[in-house]
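Take a look at subunit A:
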Amino acid sequence: MAAKRSEMVPMGLLWGAGIATLVILIVILAYILSKGLPLISWHFLTTNPGVRGQAGTGIYSTILATVAVTGVALLVAAPLSVGGAIYLNEYTRENLLRKVIRQAAEILAGIPSIIIGLFGFLFFVIYLLPYTGGWSVLSGGLTLAFMVLPISLRISEEALKAVPGELREGSLGLGATKWQSITTVVLPTALPGIVTGLILGMGRAIGETAAILLTAGGALGVIHSLRDPACPMTLYLYNILTEYNDTTTAYGTAAVLIIAILAITFVTDWLMNSYTKKLKGL
Partner candidate 1 sequence: MARNRYVRKLKELRQNVVDMGVLTRRSVEDVLTALETSDTALAERVIANDDEIDKFDRKIESQCMTLLALEQPMAKDLRVIATSLKMITDLERIGDFVVDIAEEVVAMGKPIRIPVSATKFDELVADVKSMVADSIETYAGGDIQKARSFEARDDRIDFLYKNIVENMVNALAQGKCSTETVSDVASLLYIIRYLERIADHAVNIGNRVCYMEEGDRRYLK
Partner candidate 2 sequence: MNNAIEISVKDLDLWFGKFQALKKISIDIPKNKVTALIGPSGCGKSTFIKTLDRMNDLVDNVKITGEVVYQGRNILDSDTDVVELRKQIGMVFQKPNPFPKSIFDNVAYGPRVHGVRKKANLNEVVERSLKAAALWEEVKDRLNESALRLSGGQQQRLCIARLLAVEPEVLLMDEPASALDPIATSKIEDLIYELKKDYTIVIVTHNMQQAARVSSNTAFFYLGELVEFASTIDLFERPRDKRTEDYVTGKFG
């Protein structure tokens, strides 16, 4: 039986919409990678940027800065978001407080990053200067934590919610305490979802520029402590483009960023898939 013509038109349009997404992604990736990949070399990755960002140097200190800033953000946001999610999902019932907290997380996630950056600047850089060292890895990381927190909180909460109630009942029914049930049954089951939430948050942290611009300082030297100012890759990319119009280095940096994010995505996907499979006994 031939498909009706009237069926094929909407189907074709929807197919086009789906394909468009894929095409856009491929074009961006191909363009950046084709421009940037030739630049990537061991030298590029292990050499510091020139003082004035001149060509022929590398991005070593900026990679380090990205790792440090993201690390601080995750270290702060992970326990807060997972702990918060456990509290919300396991210890409170669906009530006003829970709705308010969830709404707050959503609003926080929706605040433009430049405004979060502004707050980070006023609070961490200026007000807490004696502790954070002003513009620093710490100020940048803590500011980013605000942006990671709502994302991973919401996703962790969903992951916990997806753990079947029967498992909790089963555990409690065997005389386990609530805390034992959470640590031995609920969390291991929800782990893939929780990790996904953290990875998404981490992706946000790695890619963030505006908030970093106002809080990390942008110094190109190799950092030695959390209180040193730093220039993560995104900020470096922004700087060399706007200040020196150095598109070559910008493409190279962008390629490294993209590869890093792709690598993290694929590796965690793979890890979580095999963990889920193990959980399901496949």
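For anyone wondering why these and not others, all candidates are chains of the complex that A comes from, given by their letters.
Here, contacts are C-beta pairs under 8 Å (C-beta built on N, C-alpha and C of every residue); 3 or more make two chains touch, one makes a residue touch a chain; residues count from 1.
Just so we're clear, the structure is a prediction, and the values are computed from it rather than from any experiment.
Participant: Thinking of the complex as a whole, which of 1 or 2 is in touch with subunit A?
Facilitator: Candidate touching subunit A in this assembly: 2.
Participant: Which residues, counting only subunit A, touch candidate 2 once they are in their complex?
Facilitator: 93, 164, 166-167, 169-177, 180, 184-185, 188-189, 278-282
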